[in-house]
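Below is a structure I'd like to ask you about.
Only a single protein chain was left out; the remaining protein chains are all shown in position.
Coming up: chain A.
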Amino acid sequence: MPQDHTERRVVVTGPPRQTRRASGYYRPRTEIDEQTTLGHTYVRSLMRTQLRAALTVFAVLGLLVGPLPLLFAAMPDARRLEWAVLGFGLYVPLVLLARWYVRRAERNERDFVRLVEDR
């Protein structure tokens, strides 16, 4: 796959943005575009927020799932509990965690866009 092809696709499939383009460039946005030190600081701050959101949800997942094998090993007679939890109980919390994360990640991105577009 020629590389230039990839680049061209990225531009073509981007979301429409003509409306805001016309309003001119604001300072933070230009910093990011020109890859100055200040621009990198903006990107870093976004990465840090997103990573924090991801690690939070990952920690919740670990706390939710991590103790379960220990619990089942400690209670060898609670087979029905093991069936219920592993067979049917964990999927809904997983989906809820995912939705929570997506909402947080999208909010982080919206806040960031608002910051750099100075709106």
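FYI, a residue touches a chain if its C-beta (ideal position, glycine included) is under 8 Å from a C-beta of that chain, and two chains touch if they have at least 3 such contacts; residues count from 1.
As a convention for this text, contacts and distances are computed from a predicted model.
As a check of understanding, state which of "Short-chain dehydrogenase", "Cation acetate symporter", "Spermidine/putrescine import ATP-binding protein PotA" or "NADH-quinone oxidoreductase subunit K" is the UniProt name of the chain not shown.
For the chain missing from the view, the UniProt record says "Cation acetate symporter".
Mind pulling the chain A residues that touch the left-out chain?
Against the left-out chain, chain A lists 1-2, 5-7, 9-11, 13-15, 17, 20, 29, 32-33, 35, 39-40, 43, 46-47, 50-51, 54, 57-58, 61, 65, 69-70, 72-73, 76, 79-80, 82-83, 86-88, 90-92, 94-95, 97-99, 101-102, 105-106, 109, 112-113, 116-117.
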